[in-house]
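All protein chains but one are shown at their positions in the complex.
First chain written, first letter: the chains are A and B, and each begins at residue 1.
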Amino acid sequence: MKNVGQAIYDLAGKLFPICRSITGNGFRQSLEMIREVVPEIQVFEVPSGTQVFDWTVPKEWNINGGWIKNKRGETIVDFKDCNLHVLGYSVPIHRMVSREELLEHVYTQPDQPDWIPYVTSYYKERWGFCMSERQKQTLNDDEYEVCIDSTLKEGSLTYGELILSGETEDEIFFSTYLCHPSMANNELSGPCVQTALIKYLQSLPSHRYTYRFVFIPETIGSITYLSRNLDMMQRHVKAGFVLSCVGDDRTYSYVSTKYENTLTDRVLENVLKFHYPNYIRYTFMKRASDERQYGSAGVDLPVCAFCRSKYHEYPEYHTSADNMDLISPKGLQGAYEVMVKVINALENNYYYLMTCKCEPQLGKRGLYPTVSQKGTYDAARVMQHFIAYADGKNDLIGISNILNIPIDELIPIKDKLMAHQLLSVK
Amino acid sequence: MKNVGQAIYDLAGKLFPICRSITGNGFRQSLEMIREVVPEIQVFEVPSGTQVFDWTVPKEWNINGGWIKNKRGETIVDFKDCNLHVLGYSVPIHRMVSREELLEHVYTQPDQPDWIPYVTSYYKERWGFCMSERQKQTLNDDEYEVCIDSTLKEGSLTYGELILSGETEDEIFFSTYLCHPSMANNELSGPCVQTALIKYLQSLPSHRYTYRFVFIPETIGSITYLSRNLDMMQRHVKAGFVLSCVGDDRTYSYVSTKYENTLTDRVLENVLKFHYPNYIRYTFMKRASDERQYGSAGVDLPVCAFCRSKYHEYPEYHTSADNMDLISPKGLQGAYEVMVKVINALENNYYYLMTCKCEPQLGKRGLYPTVSQKGTYDAARVMQHFIAYADGKNDLIGISNILNIPIDELIPIKDKLMAHQLLSVK
Partner (left out) sequence: MKNVGQAIYDLAGKLFPICRSITGNGFRQSLEMIREVVPEIQVFEVPSGTQVFDWTVPKEWNINGGWIKNKRGETIVDFKDCNLHVLGYSVPIHRMVSREELLEHVYTQPDQPDWIPYVTSYYKERWGFCMSERQKQTLNDDEYEVCIDSTLKEGSLTYGELILSGETEDEIFFSTYLCHPSMANNELSGPCVQTALIKYLQSLPSHRYTYRFVFIPETIGSITYLSRNLDMMQRHVKAGFVLSCVGDDRTYSYVSTKYENTLTDRVLENVLKFHYPNYIRYTFMKRASDERQYGSAGVDLPVCAFCRSKYHEYPEYHTSADNMDLISPKGLQGAYEVMVKVINALENNYYYLMTCKCEPQLGKRGLYPTVSQKGTYDAARVMQHFIAYADGKNDLIGISNILNIPIDELIPIKDKLMAHQLLSVK
C-alpha cells in the first residue's frame, strides 16, 4: 500500500495544469487521463439545454486564453500563468476598457492579498478576471486592453461512471467532481483518490457490494446524474461518499447525512474514531458539495462527504494557494486508507450469531488459557466479548463500537470463530 | 401591538377591587366585566351539589363584609380595607370572642410579617381572619367582637366559555381562573391576557384551529368543566395552555406536560427559547394549578401552564403584596406576545415537502447570488437549509429547532417558496 499515495499524487500532478470547468474540453481531457488508468470508466455526454429536475444543462464553455495588458503592451495577468485568472464561465471579450470598468470585473480576496481567488459565474453571463489584491492595487493606468478568448455555446456536459458488480445488487456509491481548474486539494485529490479506490476494488477476487463510481461536475453534474439514475439508486444504494478535499495532512473530517443515522455515518464514524480520534464531525448544516443534492428532500440518499481539511475550512480553499504543495502523497494515502477500511468494514458488516448456546469452550480449541489465575484472562477477553455480542442483534460495526475495538482487529476473530463453525451470519 | 399591554393592565385594574371566590357574585360580576370586552363569552351555572367526577360542586359563598373590633369599638381589621382579611369561604359569625379563641382563627404568614396572606377553607366549614403577623402581635386585649357577614348556601358555580371555530375541528385550548380576590399577578393577569388573546384571534380573517377558551374557578372549575366536556376535548384538543401569573416583568416560565412530549411542549419551548432564552422550565412535578386536572390520570390532555414568575415561586405569591404594582403593562404584553407567537407557530405548523427533487435553482428565480466566491453565500443559506429539511419528515417547529432560527423568520421563507410552487404541505 506504500506506493499508492505517490501514484495518486503523480496522477494529480499530471491533471493539475488543465483548465477544467463544469463543461468543456478541460473536463473531457481530464477524464481521458483518468481513463488511461481505468479504461472501464464510461463517458456520458448530456446536451446543453437538457432539463434535469429544476435545472437546465448549461452551454458548454471552452477557453483558449485571456489576458489584461496596459497601453504599453505589458501583460498584467495572463491565463497561461494561472488559469484562475479568468472568471469561470466568462463570456468572450476583446477591447479597451477604462480602469473603472475593468475594476468592476476584477475579483480579489482582500483578506488574502497574495492569492488569486477562484471565482465562477455559471448561471449569469459575465466577463471577469481574478487576481491577487496586491496586483489589483497596481492597476493605476486609465485604460487597459482585455481579452478573453472563450466560447459559450451549445454543447454538452460530460461525466464518467463505473459500476463494479458485486455478489449482490446492494450498492456502495462514490462521487467526486472534476470541474475545478488548477487547484489541488479542492479538487484533484478526490478524483485521484477515487481512481485508486477503483484499482483497489478491481484487485479483489470478489466483493459483496456493487460499487458505483461517478466523476462529475459539481452540483449540475450530480443533479444531472440523479435525474437519470434516481430510482435505481434509491432502491440499491446502502451507503455513499462524496470524496472531496482528501489530499492534505492536517486533519480528517466528514459531513454527516441529514439525520446522522445511516450506515454511511455509522461506518465512517467507526473507522475514523480509531484511525484518527480527533477527526472533525460536521453536521449536514455544513454541507456544500454534492452531498447537498444526494441528501436533498425527495432524493434522501445516505451519502456523506469525506474530507481531510474540508472545503471552506482551510485558508487556501478556492485560491491559487491550493496547489500541489498543499497536498502530499502521505495525505492522499491517509484518505485512501480510510476508504479502504470503510470498504472492508462494509464488506464484513453482517449480523453475526453464535451457533452454540452458552459460551463455547474455547480451551479445547486452543483459543483460551487453561490455567485460571487472576490476570491470565486478558488475551482471550476480546474474543469472549465478540462472542457475547454476536447474538444476532448487532452488526460488526455495532460490536466494534460496543467493544471499542477496531473492525480490523475483529475480522480475524470472526474468521477464527467461523473456521471453528462457532459463528454464522444471520 | 404596543397598546395591548396597557389595555390588559387597565382591565386588571378594573377587576382588582372585587372579592372573588370559587363561587358567588364576585366571580359573576368579574366575568360580566370581561364580557363587556368579549360579549360572545357564554356563561354557565352549575348547581351546588352537582357531582363532578370525584367531587361535588360546593355551596355558593357570598360576603358583604367582616371586621374585628376591640371592646372600645376600634376597628382592628376590616374586609372593606382588603378583602384578603376574611378567610375564603368563611362561615358567618358575629359575637364576642376571647383573645385565645380569636387567635385560633387568625392566619398570618410569619416569615413575611408585613403582608396579609391569602387563605381559604373551601371544603371544611370554618370562620377566620387573615392579617399581617405584625398586626397579630398587637392583639393584646382580652376580648374582641368579630363579625363576618357571609352566606354559604345552595347556589351555583359559574364559568365562562368561548369557542372560536376554525377551519378544522382540531382545537387549541386556553384556560384561566378568575376565583382569586384582590391579587394581581395571581390571578388577574391570566384572565386579562386571555381576553386580549380572544380579541387577537377575532381580528384574524381566518384560522386553522378551533380555539376553546374557559374562565373558571381553579380546581373545582376545571373538574366541573372536564366532567361536561372531556370526550370532546380528548378527541380534539391538540395543545393547551393554562394562563396563570403572566403579569410581572421578572422572567418567563412554563410547567411542562407530564411526559414533556406533546405539541404543547414543543411549540412553547420553541417560542420561549428565542423570545427569552433564560426562561425557566418546570417539570410536571411542579404543577399546582388547573394543569393538574388537565394532565391527570385518565384525562391526559396536552396542557401546560404558562407563567412569567410562577405561582409558589415569587415572594408576593398569595399575599396582599401581589397587587397592581407587581404587574405592569409591559409584563402583561410580553406574555401576550409569547402566546401570539405560539398561535402563529401552531397555525403554520405543517409538515412541508419540496415539490422538486434535488435543490431547486434559486438563481433563476432571483433567490440566490449568481457569482460564486468564498463568503457570498450566507444570505441564501437559511433558505437552502429550510429547503433541505422540508422533506416531509419535519414540521415547522422541527425545522426551526434544527436550524436554530425562530419560526417568525421561517414563515416568510416558506411563503416565498410556496409562491414559487416549490413547496407543498404534506
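We adopt the following convention: a contact is a pair of C-beta atoms (placed from the backbone, for glycine too) under 8 Å apart; a residue touches a chain by one contact, two chains touch by 3 or more.
Here the structure is a predicted model, which means the values were calculated and not measured.
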#### Entry: Residue among B:Trp67, B:Tyr107, B:Phe241 or B:Tyr389 that touches the chain left out of view
B:Tyr107
## Note on the structure
Out of B:Phe27, B:Trp61, B:Phe79 or B:Tyr122, the sole contact with the unshown chain comes from B:Tyr122
### Message
Touching the hidden chain in the complete assembly: which of B:Trp55, B:Tyr200, B:Tyr276 or B:Tyr350 does that?
### Response
B:Trp55
## Note on the structure
Touch with the missing chain holds, among A:Val119, A:Leu332 or A:Met354, for A:Met354
### Message
Using the document's definition of touch, tell me which of B:Ile223, B:Ala239, B:Val255 or B:Val338 contacts the absent chain.
### Response
B:Ile223
#### Entry: Residue among B:Tyr317, B:Tyr336 or B:Phe386 touching the omitted chain
B:Tyr317
### Summary
Hidden partner sits against chain B at residues 53-55, 107, 109, 117-124, 126, 222-223, 226-227, 230, 258-259, 284-285, 287, 292-293, 295-300, 312, 317-318
## Note on the structure
Note that chain A touches the chain not displayed via residues 353-354, 356-361, 363-364, 370-374, 384-385, 387-393, 402-403, 422
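Methods note: only the chains that are shown with their structure count from here on.
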### Message
As a multiple of 5 degrees, what angle does the CA superposition of chain A onto its copy chain B give?
### Response
120
